[in-house]
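Only one protein chain is missing; all other protein chains are in place.
Here the chain labels run A, B and C in written order, and each chain numbers its own residues starting at 1.
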Amino acid sequence: MSFIVDYYNYWIVVFLMMAGFYIVISANNLVKKIVGLNIFQTSVFMLYISIGNVSGGSAPIVADGITRYSNPLPHVLILTAIVVGVATTSVGLALIVRIKRAYGTVEENEFEDKDDLI
Amino acid sequence: MFEQHSPVLPIILPLIAAPICILLGRSQLAWLFATFISALGFGISIGLMLTTLDQGVLSYSLGGWEPPWGIEVRVDAASALVLCVVTGISSLVLVYAKESIAKEIDSSQHTLYYTAHLLCLAGLSGILSTGDAFNLFVFLEISSLATYTLVSLASDKRCLTAAFRYLIMGTIGATFILIGVGMMYMKTGTLNMLDLAARISEYDSSRTLNTGLAFILVGVSIKLALFPLHMWLPPAYTHAPSAVSAFLASTATKVAVYVMVRFIFTIYGAEYVFHTMGMDTILLVLAIVAIFKCSFMATVQSNVKTVLAYSSVAQIGYMILGISLVSTLGLTAGLLHIFNHALMKGALFMAVGAVLLRTGSVDIKAFQGLGKQMPLTMAAFTIAGLSIIGVPLTAGFVSKWYLVTAALEQQEWTVAFLVLAGSLLAIIYVGRILEAAYFKNPAEGTTYKEAPLLMLIPLWILVFANIYFGIDTSMSVGAADTAAQWLTQPSSSPATALSVNMGGATQ
Amino acid sequence: MILESISTILLILGAFFSLTGAIGLFRFPDFFTRVHAASVTDSIATILIIFGLILRTDFDLVTVKLLLILVFLLFTSPTASHALAKSARHGGLLTLPEIRATKKEDCSS
Partner (left out) sequence: MTELIDLVLLGMLAITALRIIFLKDLFAVVMLFGIYSFLSALIFVNLDAVDVAFTEASVGAGISTVLMLGTLALTGRKEKTNNHTTFLPLLVVVITGAALIYGTLDMPPFGDPDNPAQQHVAPRYIQDSPQEIGLPNMVTSVLASYRGFDTLGETAVVFAAAIGVLSLLGLPKHEKAAIESGLKSHLVLRVVAKLIVPLTLLFALYVQFHGDYGPGGGFQAGVIAAAAIILYALVFGLPMATHVIQPTLLKALAAIGVLIYAGTGFASFFLGGNFLDYNVLASDPVAGQHIGIILIELGVGVTVFAAMLSIFYAFAGQAERANIQ
């Protein structure tokens, strides 16, 4: 039982990561791929934040009467990673807009066919 | 006074130059400025290499916080070697780019091109010099984002899909690395590479650490286009502007190979990776399949840039092969091939870019009869092509020689034979192009001028480097050997290195 | 103690209205009634919950912040509902009675 209590968080997070990963590699629509990528990354962020959590701890901002704080380091890393994620998303979406204009479609198999024709 | 700061300068100079480029606005100014900064970085890197060969590792703590609390920049012989390659190629490509992009990129975007190039350079230098696992991820993303931009700058619409595929694969790779770093942090509580190494060595084996390593290796393999995760590379290199292909083919994947070396040898230790987890066999098999499958793919393409791209994947196979031999000599051969391959692939892509500029096509048909019409360009292409094959007196021969020697040292006769057999395929794919250039007549009524001087100079510098490092091997082999020694020797145990360096940092 | 129990009642009431809003969003027949249900969560439920929370503070800076959040929400949520409904109307969505009316007309004609 304690086994499950210790790990349930990681397991669900793994499930979420894989859901996102599945969308990325299976989706045919490029916008959906980007959505999947975001879900994948957001779930990895959750893994990091879970690493830094201390049960009974408090947010890492100094306050009176609190002795146990959560670990600030993973928070910092994930702040960075979130911003990196949105940067990638915006470039990806901009590419999609251009692809739509050039090919008239954002479905992967359709423009692959057109690429082959050339 | 800049002496003590020199380890960090190759990163922050291009990083601060990129926004200045945007503010300069005019593309001529941006070109001059970017080239100047890149050349400056090259000079500093040479200095760093000489210092590291002389005095060993250079450590620099950012913000004055001693590692592992702060971020450390650490330059050793291996990173200095690859840093020289990256900054050197970048400077040459920038000189070359002015004429090359004039035709291939819309003129309103030239400033953006130089900015993205500088950002990419900053990211690659950051990956090479950082001593912090998470910081590596950040710089990886800077270089990747700049790369996607660079690839998508071409006027051909297929560059867009190529860039998008690259973006998806690259981000998956980076996220895998992020997962791996998280797992390492979870078990050790630190992110500094040396500190990680010291703490990982306390574990004989741990399922979390094993998984972390597996994810990092898969992530890095995507970035370095190891077979079968190479699918993004051929379209990206084919459809990117020539200057970008030349830059990326000779730097980006090499840096990823370096990252793999760093994680295997510095952080986890060869013992852990190869003996506990048995990664050497997997890497060896993948490397050999990559060499044959992709060399074969290169022989059947009609687009010359695609030929070169597939050849790149095959050559990466040689580098991984060297690493997977698990010996100092093998690692030396791998590092040496990073260096030499950058010289030859840079020259090849530059030559193809020159052909594209004059003929407007990179199809193999466009090369017909070019031997007479663009003699200097094609002569350069020929020499670099011979180097890819591994003909004696070229740089390619030296790395093949070391690879075969390393394989024979391990009694791996089949591997040695396969390395040589792979060269035969290289003869075919390079030979096809040379045949078209020298033995076929040009299409009627077409005459092409020789490439402009600004493109020929960097191209020929690389060609001469190919010949020079094929004859005088003391410098390249010496650096690679020192780097490999330092990476594999157990005596410089990470823990002692860290304490020494902490004493130095706090002074 | 008294404050705390009043606060609990307010919070439970707020939660109850959120729930009804959610049920309404699912069960109501057409777009406009659904927006109406959803805006219940935005308005009365948030007011109740934020007042419930205010009663649990020490009446310091946090209270002021909560009040500011409330003001902000009272500006934005009804506006959002209004914009939604207006755009829907503008875009040609009909209410349920109207749909029925048009259907009847279709049948009779």
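The definition used in the following text is that a contact is a pair of C-beta atoms (placed from the backbone, for glycine too) under 8 Å apart; a residue touches a chain by one contact, two chains touch by 3 or more.
Keep in mind the model is a prediction, meaning the values are calculated, not measured.
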Missing chain: touched chains present in the view
A, B, C
Where B:Thr190, B:Ser399 or B:Ser423 are the choices, the one touching the absent chain is B:Thr190
Just the residue numbers, please: which parts of chain C touch the chain that's not shown?
72, 75-76, 79, 82-83, 86, 90
Those residues of chain B which, in the complete complex, touch the missing chain:
1, 5, 8, 12, 15-16, 18-20, 22-23, 60-65, 68-71, 108-109, 112-113, 115-116, 119, 122-123, 126, 134-135, 138-139, 141-142, 145-146, 148-149, 152-153, 179, 183, 185-191, 195, 199, 206-212, 214-215
Taking the full complex into account, what residues of chain A touch the chain not shown?
5-23, 25-32, 34-36, 38-39, 42-43, 45-46, 49-63, 68-80, 82-91, 93-98, 100, 106-107, 109-110
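Please note the rule applied: only the chains that are shown with their structure count from here on.
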So what shape is it, when you link every pair of chains that touch: line, ring, star, complete or other?
other
Need the most distant chain from chain C, centre defined as the mean of C-alpha atoms.
B
Sorted by contact pairs, first entry is A-B
Would you kindly tell me how far, in whole Å, the mean C-alpha position of chain C lies from that of chain A?
31
Taking the mean of the C-alpha atoms as each chain's centre, how many Å separate chain A from chain B?
28
At what distance in angstrom does the C-alpha mean of chain C lie from that of chain B?
57
So in the complex, which bits of chain A are touching chain B?
17, 21, 24, 30, 33, 37, 40-41, 44, 47-48, 51, 73-74, 77, 80-81, 84, 87-88, 91-92, 95-96, 98-99, 102-103, 111-112, 115, 118
Which residues of chain B touch chain A in their complex?
134, 137-138, 141, 144-145, 148-149, 152, 157-158, 160-161, 163-164, 167-168, 171-172, 175, 178-179, 182, 185-186, 191
